[in-house]
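Excluded from the complex is one protein chain; the other protein chains are retained at their positions.
Here is subunit A:
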Amino acid sequence: MFHLRLVPDNTKIPFMNGRIAGLVVSAVLSIASVILFFHPGLNYGIDFRGGIVIEARTPQAADFASLRHTLTGLGMGQVALQEFGSPQDVLIRLERQPGDDAAQQVAADKVRNTLSEAVPGTQVRRVEAVGASVSGELFANGMLALGLAMLAMLVYIWFRFEWQFGFGAVVTLLLDITKIIGFYAITDIQFNLTAVAAILTVMGYSVNDKVVVYDRMRENLRIYKKMPLRDLIDMSINETLNRTVGTSVCTLLSIIPLALFGGEALQDFGIVLIFGVILATSSSVFIAAPILLFLGENRLRRGTPTEAPAGNTPAPTR
């Protein structure tokens, strides 16, 4: 019976040869991301910056030039128009209007009315108007959730593994998150509440992946008492490679439809998740493992008893 194997069995790829390169590339990308975060910065969406988003469907293909002219004429700051889906679907974004929260509502109603006057038959399909106080709170809550999630992961891994593993996982997680933020900055995808959900999801996925690889390393540490850590890590990664790739592929297969059919909100979410899954998978191999190697050499071995359980000691494969 034929079975598809994306990764051949019994691979012996010496991943740890690339440990320096992996860490350096990752560090450079993360530093670049942090720079991008400050300059040019993220494209914060209305959840976090306030403002107005209106999704409208015009009866014929929308005339963007005239729409832009009409809406700019309202004197409400910069108006961003974007086509999405079909030529009839227009997404209108307005900056947060000066004044208090209620000013957003007034402005949203004005745009709504102007639209139906300028292009009769226009359907307003979605209106979102968020004021400054609400967006400020949403942002604070979102950041709090991210911070607490980091902390929760740290505590969990701390209890579950030796500290070297925990440290490796958390550092990797930090590197992952910075890159996702860099991805938001580079692609100019709106940074909204969904972005917090996306980052949390990628965090969860990334930790999952590290847990699987670490579990195998720990198991092998118990079985192969004499094997150098470096070889042991390589072996563990190779052994779990099929699972790592398989799970990534399955997760990607389930996310791709989101990016394809998800509509305005979920499309971006799907794209970020695709990036995140690839990132998390590669960071397990190229970052989490090397960190463990640097921290664990001579250390992880010392505490464990030297006597192996009888009959459970296969010869090292290398």
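Heads up, the rule we're going with is that a residue touches a chain if its C-beta (ideal position, glycine included) is under 8 Å from a C-beta of that chain, and two chains touch if they have at least 3 such contacts; residues count from 1.
What we mean here is this: contacts and distances are computed from a predicted model.
The chain absent from the displayed complex carries the UniProt protein name "Protein translocase subunit SecD", chosen from "Iron complex transport system permease protein", "Protein translocase subunit SecD", "Na+/H+ antiporter subunit D" or "Pyruvate dehydrogenase E1 component alpha subunit".
If you put the hidden chain back, the residue from A:Gly18, A:Pro228 or A:Gly262 that touches it is A:Gly262. Considering the full assembly, A:Thr201 is the residue among A:Thr58, A:Thr172, A:Thr201 or A:Ser283 that touches the omitted chain. Set against the missing chain, the residues A:Ala129, A:Leu221 or A:Ile237 yield one that touches it, A:Ala129. Hidden from this view is one chain, which touches subunit A at 1, 3-6, 9, 55, 100-102, 104-105, 108-109, 112, 123-131, 133-134, 138, 141-142, 144-145, 148-149, 152-153, 156, 160, 193-194, 196-197, 200-201, 203-205, 207-209, 211-212, 215, 219, 239-240, 242-243, 246-247, 249-258, 260-263, 265-266, 269-270, 273, 314.
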